[in-house]
Every structure is written in C-alpha cells, then in structure tokens.
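The complex appears here minus one protein chain, its other protein chains still in place.
Letters A, B and C mark the chains as written, and numbering starts fresh at 1 in each.
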Amino acid sequence: MGKRLNLENTIRGILLLFSTAALVILAIIVVFLFKEGLMLFQHTSVTDFLFGHKWIPAENIYGAFPFIVSTILVTLGALLISVPLGISCAVFLVEISPRWARELVRPAIELLAGIPSIIYGVFALIIVVDVLRVPFNLATGETILAASIILAIMILPIIISISQDSIDSVPRIYREGSYAMGATDWQTISKVVVPSARRGIIAGVILGCGRAIGETMAVVLVIGNVEKLPLSLLDSGETLTSAILLEMGEAVIGSLHYNALFCLGIIPFLIVLVLSMLSSRLITKRVSRFE
Amino acid sequence: MSKIIWLRILFLLCVIALFSGCVEDNKEEGLVIAGSTTVQPIVVKAVEVYGKNNPDLRIGVQGGGSGTGIRMVGKGSVDIGASSRELSTEEHLKNPGLVTHSIAIDCLIITLHPTNPIEDLSTQQITDIFAGKITNFKEVGGPDRRIVLVIREDGSGTRSTFENMVMNNTEVSDTALQKPANGAIRFTIAGNENTIGYLGIGYIDDTVKAISINGIPPSKENIRKGEYLLSRELYLVTDGEPTGETKKFIEFILSDEGQILVEEEGFISMR
Amino acid sequence: MIHPNTSDKIAKIWLWLSALSIILVLLSILGYVFIMGAGSLSVSFILDMPTNNWREGGILPAIIGSLLVVIIALSFATPIGVGAAIYLTEFTKEGRLTKTVRIAADSLNAIPSIVFGLFGLAFFVFYLKDYTGGPSLLSAGLTLGFMILPTIIRTSDVAMRTVSFSEKMESYGLGATKLQTIKNIVLPEAFPGIITGIILGMGRAIGETAPIIFMVSLNPVIPKTIFGSGNTLTTQLYYLAMEGISMDVAFGTALTLITIILILNYSARKMNNYFSRNLRR
Partner (left out) sequence: MDKENKIEVRNLNLWYGDKQALKNNSIKIRKNHVTAIIGPSGCGKSTFIRCLNRMNDLVEGVKITGEVSINNKNIYDKDVDVVSLRRRVGMVFQKPNPFPMTIFDNVAYGPRIHGIKDKKKLQEIVEKSLKDTTLWNEVSDRLDKSALDLSGGQMQRLCIARTIAVKPDVLLFDEPCSALDPVATGKIEDLIQELKKEYTIVIVTHNMQQAARVSDYTGYFLLGELIEFGKTKQLFENPKEKSTEDYITGRFG
C-alpha cells in the first residue's frame, strides 16, 4: 500500500512539474527577451526608442517609431478586410449554409489555417504585389496594403472559427423570438444573433489582431521594408517583426544593434500578451453568461 | 484495449526519438564556417565537392553576416569566418591575431530593369539617386519613371561596402526597399521597371540589366583590374595561421579546382 | 426604404459570396503552388541530395531536417503537455493553478513566432550552447517544442475533461487506483483528442519558419547529429526564394510542404472520426 502511494506521489510530483511548464517557459522567455533587449537602454532612452523617427544601426541610432506605425497600419488594414469577411463567413456557416456547403467551407478554413506563413508570403510576393501595382499606379506594389491583404487571409480562420463558436451558442429562443415578430433571416442575424454573439466575435477579432501583429514571414516578403514613416496603406513600410527578421541575420551578436532588435521583439510580445488575456477573458465571460 | 496499445507505441516512439539523437556520437562538427551570406554560395559549393573527397569530415556552414563571422572566429566559436569586407580597425584591435585569406573577387553591379534604356551612370548620379536627390529616371536621361531604390538591409556587409564606396557619408534615402538577400533584390528589380539596385556579380542574369559606371562596363577584365567602381575581395578569416583541416579546406578553395567552383558560382577567381 | 425581403436577398448573396471567396482564395493559393511546383516534384526530388548549390537535385537534407526537428519538438512537448493535462484534470481541482496554467498556455500560444526566434537564439543557441551545440537542429527542435506545448496542453486538457465522470467513478468504484483509472479509462478515452492535438502541433512545427530562421544553415549535407546544424523545408524555401537560387526548387519545396500539411490535416480529421466512432460503438 505504501509503495503504491509512493509511486502515485512521485508521479503526481512529476506531473505537477509538467503542469507548470507553460508558466516556466513564459518566464524564461521574458527573462531572456528582456535581458538582451533592455541593454539597449543603457545607450538609448526609452522615449528615443519608441518615438525616434530614424533607424540607422550603422550610427547606433535606434528609433522604432516608423516600425510601430507600420505595424499598426498593417494590422488595421488586415482587420478592415478580414473582420467583415470573417464574420459574414461565420454567419453563413451557422445560419444559412446548406449542409453540403458547410462541409466544403469548414475544411477549407482549416486548411487555410494550416498553410505555412512562408507559403503565403511567397504567394503574396509574386501575385498580390504585382496585382496591386497597376490599378493604384504605384511605383512599387510592395506596400502596407499588400501585407494587409495577405495577413487578412491568414487571420480569417481565427476570426471565423471563434465567431462561429460564439454565434453557434446564441440560444435558439432568441432567433425564434425574432422570427416570430416577422423578422427576415437577415434582420434576425444582423439585429439579434450577431449582437448577442458580439463578445465572442470581439474575442476572435482580438486574437486575429494579435496574430496579425506578430506575423513575420508573410509580411517581410511583401511590405517593402522601408524605414520611412508610412502615411497611408499605399506606402511601403516595415513592421516590428519584419525589421527583426530582416536585420537579425547580419546583426553582430552582442552588439547594440542586436539588443535593439530584441527590443523590437519586446513590443509585439507585450501587446500580444495583453490581447490574448483580454480575449480569453471575453470568451470565459460569454460562456458563463449563456449558461 | 487497442487504444492502450496505441498509447504504448506512441510513448515508445517518443522515447526512441528522444534518445536517437543522443545515441549517435555527439561529437561536434569537424569544421564550422560562419559569416557572410555573400560568401556562402562559394563555401557551400566547396563543401559539396570537398565533402565528397573527405566523407568522414563533418563541415557545418552557417550564415550570420560578415560581422558575426568575424566576431565568432575571434571568440573561437567557429573555425573559419566568412566576410565580404575587410576587417575594420576595431575588429583588428580586438583580435590582432585574425588572418584574412582572399578567396574570390566580387563586384557590386548597378542593376536596372531590362526595359530601362539607361546604359551608363556617373558616380555622382548614382550617389544622388541613392541619396534620394534624383527621384525620376528622366533626370538622368532615361524614361519618365519614378525611381524605386532596392538595397540590402541595415547591418549587411554588402550594404556597407556599397555605401563606403559610393555614398561618401551621404545617407541612403529612407524610401529604399530593403531586401535581406541578393536574390530578393534581383527578383524585385526583374519584376518592376521603376527599380534600381546593386547586385553581387554572381547574381547577374538576363532578368536584370547591368550598366556601366563612368563609361566602364562591368566586364571581368575591368573588375579584376579594379577599374569597375564597386569591385571588392571576399575573405575567409581564421584566428592565426590556419592548421589541420582548416588549412586543407582553405587550400582547396584556393586550388585550381576550388577556383573553378568560384567561377561557377559567378564570382571572379583570384587568378 | 428597401423592402426587408430585398435586403434579405442581398445580404444572403453577400454571405454566400463571403464563403465562396474563402474557397476561391484557398484554391488559388493551392492551385498556384501546385502549378508552379508540380514540374519539379518527383520521387527523386524528395529522396535525392541537392547538387550545384541547391539549384538541382533533391531536397533530402531539408526533409530529414524537418523530420528531426519535428520529432524533437514532439518528444519534448508531448510528454510534458499530456502530463500537464493529466495533472490539471485528474490531480487537482479547478482553481488558481488550473486557471493560471491555462492563461499561461494561451499566452504562450499567442506569442509571435519571431519572438520565439529571438528567444531561441538567446537561450538555446547562446546560453545553452554547450548542451545544444549552438545553432543546431536540437536548438531548433526545442524552440518549436516550446512553441507547440500550449497546443498540446490545451487539446489534451479539453479531451480529458470530456471523459465521462461516471466512467471514472465506476473505475474507482471497482477499486482501481488513480493511476489505474488514468491509464485504463482517462487516457484511452481522451486518446483521439490528444492525437489530434499532437497532429495539430506537428503541423505547426513543420510549417513554422520564423522561430528557427536564425539557427539553420544551407549546408547541403544530411544532418548526422541533432547537435549539428541543418535546415528544414520552410527555412530552405525562404532561402531559395530570397537568394533567388532556384524558383523551381523553391516551389517544389513549397508543394512538398503543402502536401505534408494536407496529409496531416486529413489524418487528424480521419483519426478523430475513427476514434470517436469506435468509442461510441
């Protein structure tokens, strides 16, 4: 008997250790990210880093403001495209899709989520960039808009699947109530179903937003990587993540440049962490409210 | 019950996988080379051929850029550093023992889209174009096209070579598209008639157009003689005079056989 | 005002179009990669060594590199992830710990892949250099293992929580110990969910580029040890495309990658269907 308890306790201990792994890893990441990144601030002030307009590693000038603005623009652009499309698609799947269409669209979305970002990038580099250049009369198609388009496609699956869950869990009696008032399908969807599901939909959008901020490979290939402050979606730009990928390959290890690139990584890291907590809070609240 | 069997198999696979790496002898590679991505094709090609003759030798090739290569060889983390530029004074001071070995001649060539009729630019014109003072090809006798600059990324050895040779302390325009590799620059230039950029000679092909500078075309002769503005040597860097496998490998690259590989990769041999 | 029935029709057309556009986007990407890559894809492309600096020949080293990296990632993340899920569902009550772990897993899951790249570089490549061999396949695999851990924790967690309470109680009622119950009831019942999680993690590990881009090399040899460097399908694709080495080989690689992902996706579905059918019996 004692032996069994011993074994059970050992295993319990090991499993407890395992269960804290996610937490421990998160902590190690924070430590190493900040250890390498914060060294920059012995040289550059935080304000100069966040709001400086110039990024010239050769002269040890590190102003990340253009990268921050690019990141915001790219993300907004991607949301502008993917939110309406994603919510519509989720509504379609739950509310009006016949069975056969659902069985076609669902795997398509899963697959879309599974395609490696590098392949999205190569596709966008060759197709999207070229398609944009002529109609907008641009000098180059490598713009924030191009990155937004490809990011929109990449975050669609997240927005759709979370919105879909949320719309699916809107109680049937809401729909019946609306239909019984003589509402059409669309009135029921737009005035009752979607507003009732809005928490989950917002959570999905927030998660998608986080993904867009953090995505690298697809963006770096199509955004042009221009260090100038972008003023519109049709300008080229350079996001925080694309700057890291672009320059880390040749940054001398342990140099200020190297530290600055880690600093660039800290920004999306923190933003995404906050967004993820926000969305999980929204999702849990939604669940408790319907139950 | 079959599910339990499945589970066992899965577990077993995990264990096997975990140890498969360790069971093999985990001796580090015999020869590790790191550094410039420009030099990398030569090194990779050399390893490919050299490795066939020396199947027991393990060679690792890593990128990282010239600066990292030099730094790592100085620290002893790698055996050979690859660099597309000479050592800076700072690097010399830090590691006085570093020895450079020229293995090939490279040249940055000013490149345009094939449909661009411009054949020649002066050094001053190139400086002004890359500084963003000239923004349309018609200002240098070309067609009415807005100029899109395509350059290498911050920190790149190729970029600093170009800026040292051409820009004399003028900053490159911040509207330039930055690309992490020569191939990406070529791809961008080939796909857009508004572009101008610089490419290592090994990357010139018929999708882009190489032009002359100050009337001197980028022929092999001119480059080897150093007359085309942007020629430079490529180096392997060792800590002290090379010995053993390191020495043999560098000798291989400098041999006739090795220099043929250099030419095959589009660079210009030392001979 | 537009009549409600008219706007209803217009809206439905829009909804159909939105779904259709998703299919079209998917087909155009898949179709494009297929058309561009089908020419170079062949058995020898997969099984041969590259020659002439990756311009010709096959992509065997990258395939083996991907395989090794994924195996390392899974052998790290599977036992820990499943173990964590067992602890969370069987050994502890819902409370502060479970909540914290779930939030941590979700946060970890949301971290941008390039941040994992930075972290891997600082932690595995430099800090643990003596154990990982620096920029090695092991470093890459462990970085990916860190990355897919939350996927495996969360899917196993969900799978185990859906195991019926009554069956567990029945097992305890028959005098089974906790470990026996876990082994005989919980794990087998949760198995399809766990497997799905593993396959999902596998797909993610195979498809990621950014986390391992700073740890690979273009060395055209078969990696002989996980302590040495190598490259994977994704990083090779990036280099081939970026260095403009060969678009044919690049698209061949892309097609190989997509095919693997398709197979994984499909098998995850089938596996889930198969097991859930068998379980219901």
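The rule is simple: a residue touches a chain if its C-beta (ideal position, glycine included) is under 8 Å from a C-beta of that chain, and two chains touch if they have at least 3 such contacts.
Because the structure is predicted, anything quoted here is derived from the model rather than measured.
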**OP:** Please work out which displayed chains the absent chain touches and list them by label.
**Re:** A, C
**OP:** Based on the whole complex, identify which of A:44, A:71, A:164 or A:187 touches the chain you can't see.
**Re:** A:187
**OP:** From the listed residues A:178, A:216, A:259 or A:276, report the one that touches the chain absent from this view.
**Re:** A:178
Original post:
Which parts of chain C are in contact with the chain that was left out?
Top reply: 1, 4-5
Original post:
Considering the entire assembly, which residues of chain A contact the chain that has been omitted?
Top reply: 171, 173-184, 187, 191-192, 195-196
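Convention: only the chains that are shown with their structure count from here on.
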Subject >> Graph class of chain-chain contacts, one of line, ring, star, complete, other >> reply: complete
**OP:** Quick one: point me to the chain whose Cα centre is farthest from that of chain C.
**Re:** B
Original post:
Whole-Å distance, chain B centre to chain C centre, using C-alpha means?
Top reply: 33
**OP:** Please set out, as single numbers or ranges, the residues of chain C touching at least two other chains.
**Re:** 79, 241
Subject >> Touching two or more other chains - residue numbers and ranges from chain B >> reply: 37, 63, 179-180, 187
Original post:
For chain B, which residues count as touching chain A in their complex?
Top reply: 37, 63-68, 71-72, 146-148, 153-157, 160, 163, 171, 174-180, 187-188, 191-192, 194-195
Original post:
If you look only at chain C, which of its residues touch chain A in the complex?
Top reply: 4-5, 7-8, 11-12, 14-16, 18-19, 21-23, 25-26, 28-30, 32-33, 79-81, 83-84, 86-88, 91-92, 97, 100-119, 121-123, 126-127, 146, 149-150, 153, 177-179, 203, 206-210, 213-214, 234, 237-238, 241, 250, 254, 257-258, 261-262, 264-265, 269
**OP:** Spell out the part of chain B that touches chain C in their complex, as residue ranges.
**Re:** 3-4, 6-7, 10, 14-15, 17-18, 20-21, 24-29, 37, 40-41, 44-45, 47-48, 51, 58-63, 77, 179-184, 186-187, 203, 265
